[in-house]
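Reviewing the structure listed below.
Excluded from the complex is one protein chain; the other protein chains are retained at their positions.
Now for chain A:
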Amino acid sequence: MQHGKYRFIAGFLALPVILYAVFVISPFVQAIYYSFTDWTGLSSDFKMVGFKNYNWLLHDDLFWKAVGHNVVLLLVVPLVTLGLGLFFAFMLNVGGRGRKNSAISGVRGSSLYKVIYFFPQVLSIAIVALLFQFTYNPRNGAINAFLGGIGLESFQQQWLADPKLALWCLMAVMVWSNVGFYVVLFSAGMSSIPKDFYEAALLDGANRIKTFFKITLPLLWDTVQTGWIYMGIIALDAFAVVQIMTVGPGGPADSTQVMGYYVYTKTFHDGQAGRATTIGVAMLIVTLIFAVIVTRLGRRERLEY
């Protein structure tokens, strides 16, 4: 019996573990190893160069530019996305007029709003990026045409071709495609908060803004924190929007260069796989730092409540 049990365990685990070890674990481990080599990626010979790649990285202007853009993405995209998500979810759940004797209620048709808001989430980021590349098109794109149509020609822009605007255009797309997910996520959290809490607060004279900050947000904090990490990883990636939407390698005058895309060009255009994996390791470090910061900040907030 015992013998049969172990054979069964081994039989069931073998395939998934082998597959996972070969295609996921081993590349991650190799990445760290390769980051200490001068490997081009084209031939199979390479030698260890110690910390040379890391030293190069510290003095590479383009890398620091990419890090800067990633930091902007990391601060702006989650803040705006989660902020809008919370705001809309609160409106959906608490914004309605009092009905059926309950002081607090959602707006009518809240489930319809949720269905619509979620649309971008199910579309591939590649398709979303393409769609917005067309939308931003200065000649026949929807945005400039709309501005022209309502007499605001002076606001028409080159959008993605303008180094000052390109990164902001990408961020708008990332926010656009992710807000719906957080509206649904936060709505689910909010609807499990007992309505008595709100009714009691309202009868005690609190207005809805106050109830949001004193009741909803503290009770939802765990979800917000998870969402922040999740959104941060999306913001750190940004590979698809940069590769698809902006011109040239990394946007006009490198204005949308990010770490993820830099790894890609270093490997497949410049033939510097060793250096590329170094950038990848740097990206991993930034991710870990970010996750630690968010969890720390989160813990402090929760103690306050």
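One rule holds for everything that comes next: contacts are C-beta pairs under 8 Å (C-beta built on N, C-alpha and C of every residue); 3 or more make two chains touch, one makes a residue touch a chain; residues count from 1.
By definition in this document, contacts and distances are computed from a predicted model.
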Legend entry - Missing subunit (named according to UniProt) among the choices "ABC-type transporter, integral membrane subunit", "SoxAX cytochrome complex subunit A", "Acetolactate synthase" or "ArsR family transcriptional regulator": "ABC-type transporter, integral membrane subunit"
Legend entry - Of A:48, A:188, A:253 or A:289, the one touching the omitted chain in the full complex: A:188
Inset, instruction - From the listed residues A:68, A:83 or A:109, report the one that touches the chain absent from this view. - result: A:109
Inset, instruction - Considering the whole complex rather than only what is displayed, give the residues of chain A touching the chain that is not shown. - result: 4-6, 8-9, 11-13, 15-17, 19-20, 22-28, 30-31, 34, 41, 84, 88, 91-93, 95-103, 105-127, 129-135, 139-142, 145-146, 149, 176, 179-181, 184-185, 188, 191-196, 199-200, 202-203, 207-208, 223, 226-227, 230, 233, 236-237, 239-240, 243-244, 259-260, 263-264, 267-268, 273, 276-277, 280-281, 283-284, 287, 291
